[in-house]
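Here the complex is missing a single protein chain, while all its other protein chains stay put.
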Amino acid sequence: MRTLWIIPALPFVGFLINGIFGRKLSKALVSLIAVLSVVLSFAMVMKVFLEAGNLATSPVHEHYFTWIKSGGFSIGWDYAVDKLTMIMLMVVTGIGSLIHIYATGYMEHEEGYYRFFAYLNLFMFFMLNLVLAGNYLLLFVGWEGVGLCSYLLIGFYFVKDSATTAGNKAFIVNRVGDFGFSLAMFLIAITFGSLDFTKVMPAAAGKPTATLTTIALLLIVGACGKSAQFPLYVWLPDAMEGPTPVSALIHAATMVTAGVYMCTRSAPIFIHAPVAMDTIAMIGLFTAVFAATIGLTQYDIKKVFAYSTVSQLGYMFLGVGVGAFSAGVWHLMTHAFFKALLFLGAGSVIHACHGEQDMRHMGGLKKYAPWTCLVLACASLAIAGFPFTSGFFSKDAILGAAYAHAPWMYWVGVVTAGMTAFYVWRAFWMTFWGDYKGHGHPHESSWVMLGPLVVLAVLSIAGGFLFNVPEILSGMFPIKEAAENGGPGEAVLTGISVAFGLAGVGLSYLMYVVNKDIPEKITSALGGIYTLVYNKYFVDEAYDAAIVRPLIQGSESALWKIVDAGVIDGVVNGAGTQSQGLGSMLRLLQSGNIRSYATWVVIGAVVVIVAIGVGGVK
Amino acid sequence: MNLLEILIAVPAAGFLVTLLMPRAQEQFVKLFTLGVSLLVFALSLGLVTGYESGKTGQQFVHNVVWISNPDIHWHVGIDGLSLWLIILSTFLTPIAILISWSYIKKQVKEFFAFLLLLEFGLIGVFAAWDLFLFYTFWEVVLVPMYFLIGIWGHDRRIYAAVKFFLYTMVGSVLMLAAIIYVYTLAGTFDYATILELFRSGRIALNHTQETLLFLAFFLAFAIKVPLFPLHTWLPDAHVEAPTAGSLMLASVMLKMGTYGLVRFCLPMFPIAARENAGWINVLAIIGIIYGALVAMVQPNMKKLVAYSSVSHLGFVVLGIFSFTQMGLDGAVYQMLNHGISTGALFVLVGFLYERRHSLAIKDFGGVATAAPWLAITFLITTLASIGLPMLNNFVGEFLILQGAAQAKFAWTAFAAVGVILSACYMLWMYQRVFFGPLSDDVKHHMPELNMREWACIVPLIVMMVWMGMRTQTFLPAVSETTAQILERTSPAAMVVPAAGSPAVAVALPSVEIAKGGDQNAR
Amino acid sequence: MPPIPNGVPMSFYLGLSAILFVIGVAGFIFRRNIITVFMCIELMLNAVNLSFVTFANHHKQVAGHIFTFFVMVVAAAEAAVGLAIILTVFKNRTTLNIDEVDSLKN
Partner (left out) sequence: MIDLLFFGIFAAVAVLCAINVVVQRHPISSALSLVGVMASLAVLYLLLGGEFIAMAQIIVYAGAVMVLFIFVIMLLNAGLEVRRGRSWMATLFGAPALLGLLGVLACLLVRWFPDSPIIKFGDFPGGTTKEIGMALFTDYLLPFEVTSVLILIAILGAVVLARKELD
């Protein structure tokens, strides 16, 4: 019996009900439908997991109908589940369920409650479609679909201009990525004659490296868009305009990791394209450092976590790039736990502070919101790579693999880890320590919100050794992973990275709790560099000046006003004017005088008769 | 009289009857024309059920001599290409009538009569299998559209109508000359006979003849499409036309151009078509990007949608001249998609216009607050238009780009830029119209969709989803026909001339084509 | 001096027809009175009729006569309508001068 379709279908049904009738339903019913659809979906995933048997040897594959067929080329609506998909399914539905529950509390007083949950359910549908897809085109369906939901949810407060602009930005930047992805798809279809994973992957080894490299590079463009890597990361920080559960679900835990998933899924292609592998590692590493430096300076709590997300995604790509696919996926999973927690915790903090997002107006919240403080501490420990938390394992695996690939990558990664620890804990201290500097009375959130937080906190701490992804996925990726055979002095490497992490935590304690003057001094000492970093290296402004503005102004003044209205219409109307000129000359013949017309007729008759006479009528 | 002829006759009869009705009975005229158009639509579904897949050639054929000298036939028939375009016409006409219900205030009778005349012409164009007959219907279509724009349009309607008419006439006249030249060669206007004569090599065109004839036909169709840089009539016509006019113009009339390319240019002049494919595709790609860029900066919604049509139709031309199965399938599919989604956009813009009496984007803002369902339907249509998967345009664009990639990857690489840009202009417009704070003067003019408007838009949205998901309803019939056309234009078909025919002129250039074809087949 | 024929040469009839026709044209061109111009048109029609009848005789076919008959009918109809038009023109413009009826121009 084919059952996989039920997994995405459940949230889709939830979307339809809430989307069409939601306005007339009570909030309780809306949230019940929304939450239930995702939880049931999670249950369905579990059922598939338990019934499937050995996914490594016999992946589940289900074909529903032929979607597109032209000539000999056919694309089916196929779902497939192997181990990688299974991990993704669990992460998506599991965290999705928790965040849905959390959101029923968080969004309680918002207008458009039903709309929010309809979008969220739609997102779940597309995300599940993405991970379940049995071919690239179906993956692309999910890929675009989640982008759409991201757009809708970022612009959820559509009366706010900044929100809708951020939504547009997200969608359009993602489109740039999708451009690469779609080109990759076309090239895959030409090269392999199919888009099915089951046909493409085994055949990858036999294809020319140049083609595979092109495909891989184009896929990277796609991944960079969706997973917010340099230079296409710009949309993610702005995406924080959306409600916080959205940031947690879409812009931290699930959607943004789709790029990593896609690259991992395409591992057989990447493995045969070393240039692409290096490219992706470099992009990942650069993004990790780059975003981390920006994260050091931000004051908006969600922006800090957003840059942190960009940075951590960079880590995942580093993992993928150095060949440690499973480590990348591992980090994807643990990151989903602790980053979702960070965002949800941040949401709880924002809730507590009545919508305030600037950390300079927070502080001392550990008194008012102890549970939030506790769970955020768990998450912060995990992201800092504190030993035996979830982040520790996955980050360590990636860094180990990076060292085996190229030691300098390891060192850069370690420094970044230190920075990560610093800015996350900086946020933690600024929020929970010291005195409350905001307005109103902060309060702890309800248990609807705290419940999911606690579950995630447990996962953040214990997720690393509960789910050893490289072990689960062992044998799935054809090349031997450096992380597993262990580099020389593995313990030393681990020690160094942990040390950097702890140093970051310690430094932030020193600067933001013990002696609060230090940041001021450093800021003034750095001067211009600080301004540069604080303003995010002016990347947005540069894009605006280099691409957006020239494009719009060029289109308006050059293309529309000059080419269209000037040249083309000019030529056309010019032809018209010329004809008119000729006409007005000919018009002189039309004197309006009947007798002169008659004379013309006679002349014409003479000419015709002469012509006939000359031609000789038989 | 078979079903197809009934289908042609009913709107014509409806047109005449409507003209005879008393002018004052406006409500009755509206109901009557709606009834006729619905009847036609219901009848046209009979074409779908009666269409036998797997049969080569046309179906529902009726071929009788209309005028014996010159040899002109009343020859109608459909294949997979025209089948869906006819359905598209009959599907959209009732919607065009419905959206004009309260929009048209003057000369009501004539307006609705013209819509039926338009439908008659459109069905005829897609059904005609005789060049003369085709040309007749081609011109018949022009007349009602000219009046729709010229009488019921906005302020600059006369300018737009004349521009529209002249542009199209320039092309048509060239085509007429080419048709007559073909007649002097073949001695008949019957397309099936001509095609057979050409195919078998009994009439061998030399290279110059073929190129010139191809260009004459091509120009007529390219203006209609419209292909860059022949597009400037389109924005003006759209902006000035009433909603129903825009709908029919964008959704069906532009397809006459692309239909002509597939139906006539490719099969009749395969060598010239292949030789000229290069620059045509370059123009198509320029059109895709250019249309999108210009659309991006338009302050007027209808103009924006019009330029987006230029961009979308560029895809169709690219697909046609990719000479691949997927490209052609995609092109035909995209014709239908564009008909549905751009048609829906015009319908929705029409709704906005009826509420606010303005087409300027800056006069709106915050509409989503006042009329959420209007916003949602507009959103779905927008998404369809920018090619979101599971909605219709995606399938067409995918097939076209995939087909073009098979022919030449660089084409796809450039054309795909248009996909990015389409998101830019549509979403920016959507943001400015629907999002943001709701101003008072918008608020008071923005009621939610009424029942009539629901009836207009829901079928379109259903079709968007259907065509996005269940492509197998439509594609098999299309594929069969395009496969035949492709076979006709394939290099292999050209190398082998019919036995005993003087096909030297054909054989020479075909060698080059064969080489090019090998590269394409890679 | 050629012998005087027993009958009339056909070219005489045709020549007469041509002469009458040219006279009619001359009147059309040079006369300014609408009514006279109209009469010149009748004159031309008559000239043509003469040719028809001549050719009918030559080809021994009745068709020429039929044609002449129809030309007469049309001429009668034309005279009725034309004179009515002249009446209207005169009513509106109070002139019969053909040079002053030029509203097609401008």
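The letters A, B and C name the chains in turn, as written, and every chain counts its residues from 1.
Operating definition for what follows: a contact is a pair of C-beta atoms (placed from the backbone, for glycine too) under 8 Å apart; a residue touches a chain by one contact, two chains touch by 3 or more.
These figures come from a predicted structure and were not determined experimentally.
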Partner chains on view for the chain not depicted: A, C
From A:G206, A:G528 or A:G613, residue that would touch the chain that is not displayed: A:G613
Residue, one of A:M46, A:M476, A:L502 or A:V602, that touches the chain absent here: A:V602
Interface residues of chain C (partner: the chain not displayed): 4-16, 18-27, 29-33, 35-36, 38-40, 42-43, 46, 49-50, 53-54, 56-58, 60-63, 65-66, 68-70, 72-81, 83-88, 90, 95-97, 99-100
Contact footprint on chain A, counting only the chain that is left out: 591, 593, 595-596, 598-600, 602-603, 605-606, 609-610, 613
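To be clear about the criterion, only the chains that are shown with their structure count from here on.
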Furthest chain, CA centroid comparison against chain A: C
Separation of chain A from chain B, taking each centre as the mean of its C-alpha atoms, in whole Å: 36
Separation of chain A from chain C, taking each centre as the mean of its C-alpha atoms, in whole Å: 90
Chain B and chain C, separation of their C-alpha mean positions in angstrom: 55
Sequence positions of chain A contacting 2 or more other chains: none
Contacting residues of chain A [partner chain B, same complex]: 23, 65-73, 137, 140-141, 144-145, 148, 151, 155, 158-159, 161, 164-165, 167-168, 171-172, 175-176, 178-179, 182-183, 186-187, 189-190, 551-552, 554-556, 559-560, 563-564, 567-569, 572, 576
Residue ranges of chain C in contact with chain A within the complex: 25, 28-30, 32, 37, 98-99, 101-106
Complex interface listing, chain B residues touching chain A: 163, 166-167, 229, 231-232, 290, 293-294, 296-298, 324-326, 329-330, 366, 368-369, 372, 383, 388-390, 394-395, 398-399, 401-403, 405-406, 409, 412-413, 416-417, 419-420, 423-424, 427-428, 431, 434-438, 469-472, 475-476, 479, 483
